[in-house]
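Only a single protein chain was left out; the remaining protein chains are all shown in position.
Chain IDs A and B follow the sequence of writing; residue 1 opens each chain.
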Amino acid sequence: MDDTPAVRTLAEVLPTHEPPSPTTPFGRAARDFLYGEVWSRPGLSRRDRRWVTLTCVAAADSPQPIEDHVHAALASGDIGLEAMLEFVLHFAVYCGWPKASHVEGAIARQWDRLHRERGEQTPSWPQLSDDTLGPAAWDERFARGVEEFIDVNLTPAPPPNSPYRHAGILNFVFGHVWQRPGLTRRERRIVTVASVALDDSPVPLQTHVRAALHSGDLTKEEMDEIVLQFAAYYGFAKGEALADAVETAWASKAD
Amino acid sequence: MDDTPAVRTLAEVLPTHEPPSPTTPFGRAARDFLYGEVWSRPGLSRRDRRWVTLTCVAAADSPQPIEDHVHAALASGDIGLEAMLEFVLHFAVYCGWPKASHVEGAIARQWDRLHRERGEQTPSWPQLSDDTLGPAAWDERFARGVEEFIDVNLTPAPPPNSPYRHAGILNFVFGHVWQRPGLTRRERRIVTVASVALDDSPVPLQTHVRAALHSGDLTKEEMDEIVLQFAAYYGFAKGEALADAVETAWASKAD
Partner (left out) sequence: MDDTPAVRTLAEVLPTHEPPSPTTPFGRAARDFLYGEVWSRPGLSRRDRRWVTLTCVAAADSPQPIEDHVHAALASGDIGLEAMLEFVLHFAVYCGWPKASHVEGAIARQWDRLHRERGEQTPSWPQLSDDTLGPAAWDERFARGVEEFIDVNLTPAPPPNSPYRHAGILNFVFGHVWQRPGLTRRERRIVTVASVALDDSPVPLQTHVRAALHSGDLTKEEMDEIVLQFAAYYGFAKGEALADAVETAWASKAD
């Protein structure tokens, strides 16, 4: 096997993945562009690049990349089990329950595989206490949901005048999920930006990109790297829409 | 296993599905938000919620959720085989033939499993006669297609000046598929609304949501529940776009 920077990066990104010498244009582009260029760049941490990539592969339903990248995130030590399981729930909110269910299955398989490869017993997943569910009093939950919505989105919260907004957005998405520990708000923003980019619903795309930059939780340099990482895994078509949203949001920050 | 309202709803929605005690944030949220909240809500029937869910899981390509929800729809008795197979064709139009092909495979597998579980021989699917294909005279078919287009969309039909409009829209989609028995127009509207929401092509999204509400085939309360069911199964980003389309269409109905 070659020992080039591209191949060394590939080995760090996907440990225990034995890459054959690429014999196709796609294989060579994966080695040279994806690993030799995109993953090797400074400006965004390896862990943050994994958040973008995990979101993309899980949404893309590509069976083997999902297994490979979940395994690699855990095996490399870049992402622990707890954070990975929090990712599943956040991802479920933005890309829907079925895809999240599938990626949680992949986590179970790869967690088990990881321990078998190490000759270890597979630890069971931690029992969650009901403390993790947040306030059970709905008025308290709702009030915190409104605050969290404003904090995250930097816009006023919508009135609770539909099931989607009341039970969904204010009580569940912002009243609970965004407030959970185990993933930082900055990490939740990364997963959300990748999700709205692949979903390409125009208003959420603009809102979340703008909030990520205007809050200062992500710098322009980091966001530019997120755009490239996303474009590599979900394509330059949707990547262009994300790139445009970033430039628009950055220009409005200067004002 | 717990016996709570959430768990009882889950058991009705997914019979013969043995849910493990949720040990992950995602599993917890599935039990408490998805089943304890969304599926338990009044305002939209269980069968109608299944139409939204089936559309979402089939479009999401998540293998196990597709099998689970197809099985559950048939096993619960909420949806019969004939209606399920009509769904496949309608879904094929709105989400593409490959995904429809996959869900039809899931129906075959789950129909077989259902009967094996009951110790019964699996009834074969009926051969369909050409009587079900509608008029064989193009001018008659086209004229009915134009009428159906106007009836469903509440807008004038396009001129037949492209293959898509001529052979596709007027002769096949409205000239045949929307007129088939086995699914009511109201049910076809539910599948279509979920489809245009996940496809997020802006004009079809506005057109079909508006027509669903302005025709009176779906009430505002039902549509609001569809938005929440959809957001849970295909994500809150696209859910937001659907929610906005519903509000816009409802506001214009008052005018």
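Throughout what follows, a contact is a pair of C-beta atoms (placed from the backbone, for glycine too) under 8 Å apart; a residue touches a chain by one contact, two chains touch by 3 or more.
These numbers were taken from a predicted model, which means no experiment stands behind them.
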Given B:12, B:199 or B:217, the residue that touches the chain left out of view is B:199
In terms of residues, what is the contact footprint of the unshown chain on subunit A?
24-27, 29-30, 33-34, 37-38, 41, 43, 56-57, 60-65, 200, 202, 224-225, 227-228, 231-241, 243-244, 246-247
Residues in subunit B touching the chain absent from view:
61, 85-86, 88-89, 92-102, 104-105, 124-128, 130, 132-133, 136-139, 142, 159-169, 171-173, 176-177, 180, 182, 195-196, 199-205
